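One structure below.
With one protein chain removed, the remaining protein chains of the complex are shown where they sit.
For chain A:
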Amino acid sequence: MQTKRPLRALRTFLRTQDERIVMLLLILFVGILSIAPLARLGYAALIPDGGFDAARILRTLAGGRVIDATLNTIWISVSATALATVIGTAAALLAGLTDMRARTLWVFGFVLPLMIPPQVTALAWLQAFSPASPLLGPLGLSLTPGTRHPLYSAGGIVFLLGLYNAPLVFLSVRASLYRLPAPLIEAARSAGARPLPVTRDIVLPLIRGGIFAGAALAFVSSIGNFGIQAMLGIPARVPTLITLIYRQMNSYGPSALNDMALLALLLAGLTVMGMAVTAWLGKRGDQRVDNSSRPPRLSLGAWRAPVTLLAWGYLALCLILPLTALLGSALVRGYGQPLNAETITFQNFANALFRHEGIRDAFLTSLWLTLAAVAVLIPVSVALGYVLSWRRGWLARGLMLASELAYALPGIIIGVAMILFFLRPLPLIGTGLYGTVWVILAAYLSNFLALTLRPILGGYAQIDRVLDEAAQLTGASLFARLRDIALPGLAPSVMASAVLVFMTAINEIQVSVLLVTSRAQTIGPMIIFLEEAGSSTLAAAVGCLMVALVLILMLASLIFGRRLPPGVLPWRD
């Protein structure tokens, strides 16, 4: 009996203090993975050698290349945001408010580009004008060799970033539309207003908050989109902050880390500023949440057929044109060949799938990194969601803010922060983690925590807190309550979270592009490396496989996800 006493004491301690222990673990997790690296980044940027040197900061930032890149970053992101906001809002109004035909399929097609890795999108658009494009090639619209590709320009970057981020605005605006109380629209109609005035005078002012929230997302995504900015901006010689950091890393390695940290801090400052401006612009909208019926659909009348045609035409242009071109390029032997019976080959796919060791290793690394990230992030998010939903307090809000910041900041900043944080040998292990896959895993955990957290918070909102309190009265510990009360209700949201993180992490490029080395390679940046090395057709084949993987996952989630709460899977209408 004597020996059991310390154990029992420990167990009692665990039982009574379980909430504090969980909170402590959460603080440690977020602290080590999000707060400390970002703090280290700020430290390296501002006081690299133990002292604040204003002259060094000015010298670095006032350089011609940095000013150029900063200005480019600002105007490219702002223009792309404007484009994305216009397209996304129009699409949300069409899909959410009108009786356009075949809406469900159209929404799937409209949101699909968001799930395709940006570097693949850029590659696909670049191939759109190649002779192998099955749409433009036979029409004779392909570029003659030697002409400059129109997308290799600042305008091209704006165009692609705008199209790529339009679904983000779409999702945000659609969510506000669903919250719009139906009687507000019906009242306007019984006051004599036709569909167009109703949209202009009632709907648009009321969904303003959603529009600007979407614009903020589009801005953050544009400014941090490494895939498109690098694939188009580097050959076009349009430097942006993100490509500047990448090229410095390539040219100087970790020795230039302090300057890179400064640039990363500048990029982070611009991102936060953009978010603040859009938040301020969207603030005055007086939107009341109402759970009444969804707004009635407005009839397009005689315009129904032309509008439907136009909407599908947009999808054909933005989805089918680049994707068929990508497939075309993947099916020919050499870049620039037209696709016909003589040139068609499956060699590129065979190489990508079976022969090329680098690709195979990178894919396997990405796969296990992604699975590991999902396995760690889901329990952490369930616990953090519990604290945020049912305990609150400033400490929980701080953790949430830190995770949101790590998610919103461009992935490349997390990359720089992780290098800085893990470059030096760790106290217990004796070696640094830099150059190993563990740094990439740490970066994933830091960057994607907010992504898993969001659907799970949505799941908690649907569970009555009284259920947990009733279980608490029976004496169930926090762990038991999470397992028996919260988790069954959360299961669909947890599934959705896992799918979202999996799809984002498996193909991602911006976080790992600075962290990959010859020892640790992920599949996302592979396309850029292959394209830089001149293997365009192989890059196209890898891109096709990525798109196929994304499509399979999306369709599978649609089939298995019927029990999910509405709005969790963005591609489901």
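We adopt the following convention: contacts are C-beta pairs under 8 Å (C-beta built on N, C-alpha and C of every residue); 3 or more make two chains touch, one makes a residue touch a chain; residues count from 1.
Definition applied: contacts and distances are computed from a predicted model.
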Per UniProt record, name of the chain withheld from view ["Similar to stage IV sporulation protein", "ABC transporter ATP-binding protein", "RNA polymerase sigma-70 factor (ECF subfamily)" or "4Fe-4S dicluster domain-containing protein"]: "ABC transporter ATP-binding protein"
From A:205, A:269, A:358 or A:425, residue that would touch the chain that is not displayed: A:205
Sole residue of A:9, A:67, A:105 or A:191 that reaches the chain not shown, by the stated touch rule: A:191
Touch list for chain A against the chain that is not drawn: 181, 183-184, 186-194, 197, 201-202, 205-206, 285-288, 290, 292, 296, 299
